[in-house]
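What follows is an incomplete set of chains from the complex, kept in their original frame.
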């Protein structure tokens, strides 16, 4: 099955990014394909590589970056939402990029499922 | 259609709204803070018991464990993230944020 | 289901201005409208407040966007559903709303929701 993910909250502040990640990991393990993770609202903050959490905590951005590059999907931050929140091309994690809402529409159209995670 | 609820019923009307719109037979999965709804001793246990008469009810085990919820309303099934994926294979998804 | 046409429902659930979800949701709908999918928008709970007439946002220095919902018609987004129970609970009637909508019972909105390929809550 082909799955798109829409993530609407930033890392750490809400559990949404954690749940989306755990779901994506499990879906891949079961042989499904994650087509893309689209970041909206505060979700765009998941795409900055400048995050530097305590050593004994998970690194949410790095974890998404690793999963995306290993399994060939992109982490896409909405450009309008990114601009409001100071997320720019220069800040992108590996596997991340900034794009428009048209891309989300394509993701909604071409996949078997679109799952939303947020608050 | 699979409905997911991620908010505590004490803090948000999400569960009540979901129940109002969900079709009979549709599975309902509680995740994140939503899992507080399915405690056997909580104030919402009777709502869950009523929901179970028409809809299958699931709760995400890792979220239950993180919140130390051991005793669930009878009939609520627990799933892991892989069980969440199983449900998504069968159903389209409606996440009540 | 027609080939390549997806049924996508946006569900507005929050009051305007206190958070950006409704506004950024509307931005999403406006873009999706260009893709000729089968779009609908449901207003549930505090989401119905987004359509209230007479919102004047100058005092909080935010852009108002209630009137943008009126423009959806021009984008061929004509399926606007408002939950009757949510209106009643808030002491509102159809006359309080800025936009032509279908006011429906929760069960009927639930039926239409259940036909969707994709549902996105804002």
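Per-chain residue numbering starts at 1, and chain names A, B and C are given in the order in which the chains are listed.
Basically, a residue touches a chain if its C-beta (ideal position, glycine included) is under 8 Å from a C-beta of that chain, and two chains touch if they have at least 3 such contacts.
Source: prediction; values computed, not measured.
Asker: State, as a formula, how the whole complex in this structure file is made up of the labelled chain kinds.
Answerer: Every kind of chain, counted over the complete complex, yields A x2, B x2, C x2.
Assume only the chains that are shown with their structure count from here on.
Asker: Could you draw the chains as nodes, link the ones that touch, and say if you get a line, ring, star, complete or other?
Answerer: Topology of touching chains reads as complete, every chain touching all others.
Asker: When the C-alpha atoms of subunit A and subunit C are each averaged to a single point, how far apart are the two points in Å?
Answerer: Roughly 25 Å separates the two chain centres.
Asker: If a residue has to touch 2 or more other chains to count, which residues of subunit C qualify?
Answerer: Only 117-119, 121 qualify.
Asker: Of all the residues in subunit B, which ones touch at least 2 other chains?
Answerer: Counting only residues that touch two or more other chains, subunit B contributes 92-93, 95, 97.
Asker: Can you check the complex and tell me which residues of subunit A touch subunit C?
Answerer: Interface residues on the subunit A side: 6, 8, 40-41, 80-81, 84, 100-102, 104-106, 108-109, 114, 116, 118.
Asker: Tell me, which parts of subunit C touch subunit A in their complex?
Answerer: 4, 6, 8, 20-21, 24, 27-28, 31-32, 34-35, 37, 117-121
Asker: For a test of understanding, state which residues of subunit A touch subunit B in their complex under the given definition.
Answerer: Those residues of subunit A that touch subunit B are 1, 3, 8, 15-16, 19, 22-23, 25-27, 29-30, 32, 113-119.
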